[in-house]
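What follows is a single structure, written as structure tokens, with notes after it.
Shown here: the complex without one of its protein chains, the others still in place.
Then we have subunit A:
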Amino acid sequence: MLKRDDLKKRLSAILGAEHVHDSNEMKLAYSYDATPNYQALPDVIVSPGNMEEIQAIVQLCNETGTPIVPRGSGTNLSAGTCPSEGGIVLLFNRMTEIIELDADNLTATVQPGVTTETFIRYVEEQGFFYPPDPGSMRISTIGGNISENSGGLRGLKYGVTRDYVMGLKVIMPNGECVVTGGKCVKDVAGYDLTRLMVGSEGTLGVIGEATLKLLPPPESKQTLMAVYNDIEAAAQTVSEIIAAKIIPATMEFLDQPTIEVVEDYAGVGLPTDAAAILLIEQDGPSEMVQRDLQVIQRICQAQQAIDVERAKNEEHAEKLLTARRVALSACARKKPTTILEDATVPRSKVAAMVQAINGIARKYEVQICTFGHAGDGNLHPTILTDARDLEEMKRVEQAFAEIFQKAIEFGGTITGEHGVGMMKAPYLKWKAGSSGLNVMQSIKRALDPKNIMNPGKIFQSNPDGEMIAE
């Protein structure tokens, strides 16, 4: 790696000095993301304004062996946008344009720095629909969503970011720009590089532009809230609804401690003494929505829901779902440190998983709030703790390891939508197996031989920053 001053000089020559920062203050501000207990200072922070500048930066870093951490808004929850061994943090705050909305082909092309909500609002104003809606969509960027293959509340019916990325322009670690996919619905020309890049967590290249799929908006939607005295009855309802061949747009689960903190912040009238609630939304043609909601309501009641209430209007529905989106941050009201995982199981196993999580909480004497996208089996068990209590932190770690183990036992995965990052790198082998991990590492080595792209993420590194081989 170059000396920092030389690196800064050469980056300034590419970008202009005003877009290259290395003050203490800036290094600290880009030393973290939303993952607790991970923090490391980068050497330099850069804000390129276009693809050519990104290419020049990547070339320089490849030549000098400088790590690159691409970063959207830093809302990552697996320490995927945290620097680990210095290098540069690459920002997209100057690349926030919506380049094109192609109404004939139902696509939109954007720069990576546009925030998810800005994009969703824009396409909705134009009469289209972009479903991926991660909890952090007000702040998160499309580039970050693609790199992490973000999910969201509507994942159950509409899938995740992967299902909406049609084409990419990617700057590879050697500085070359690769154009993958395009506007064709059908395209089998060679390996699907688009899918390879989506969810690669910035370890294979830098996304410089994306073409996204749009849908026509649903005709109508309706939301209901079902209240339970028994947490497992709520989980069982989820399985029953799926078994009845109904796929709601959203089916969110919140347990009692989560309801309490969310209500404390949002004040939307959630029943704080209930053991659990389900927030269920269905969209589509209004007759279908009505019919589905009636069936759902019956199932909820059959599963001993103590109350089933429909949202009064769209505004009320939006308030309920917005309240759900802040659940994780609201948990921080209880304890100084909130550590969340997103272990995911096949949806038929949601009830069993919820039960297992409660057992694990008791076994390790830790406080766990559970909420999440119950409909797609993507749960968010969140441990409330205090990073200063080292003894408890040890138990927290053990509890999470056991949650991962349980999820895999049920045929699930260690992460549904937050990514592996640094946080879950030690557990990837449990899910992928040795041979699976080997294939992944071979791809990484082939494309990024110098390991400059977001090193330490997905795969564990040794102290020299090299990937630990299987």
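Methods note: contacts are C-beta pairs under 8 Å (C-beta built on N, C-alpha and C of every residue); 3 or more make two chains touch, one makes a residue touch a chain; residues count from 1.
Please note the rule applied: contacts and distances are computed from a predicted model.
Peer 1: The complex lacks one chain in this depiction; which UniProt name from "Intermembrane phospholipid transport system permease protein MlaE", "4Fe-4S dicluster domain-containing protein", "Glycolate oxidase iron-sulfur subunit" or "Peptidoglycan glycosyltransferase MrdB" does that chain carry?
Peer 2: Going by UniProt, the chain not displayed is called "Glycolate oxidase iron-sulfur subunit".
Peer 1: Which is it among A:10, A:94, A:395 or A:450 that touches the chain not included here?
Peer 2: Considering all chains, including the one not shown, the answer is A:94.
Peer 1: Taking the entire complex into account, which one of A:7, A:142, A:330 or A:467 touches the absent chain?
Peer 2: A:330
Peer 1: One chain isn't shown here. Among A:34, A:246, A:280 or A:293, which residue touches it?
Peer 2: Among A:34, A:246, A:280 or A:293, only A:34 touches the chain that is not shown.
Peer 1: List the residues of subunit A that touch the chain left out of this view.
Peer 2: 23-36, 39, 41, 47, 73-75, 91, 93-94, 115, 136, 138-139, 262, 264-265, 326, 328-333, 336-338, 386-387
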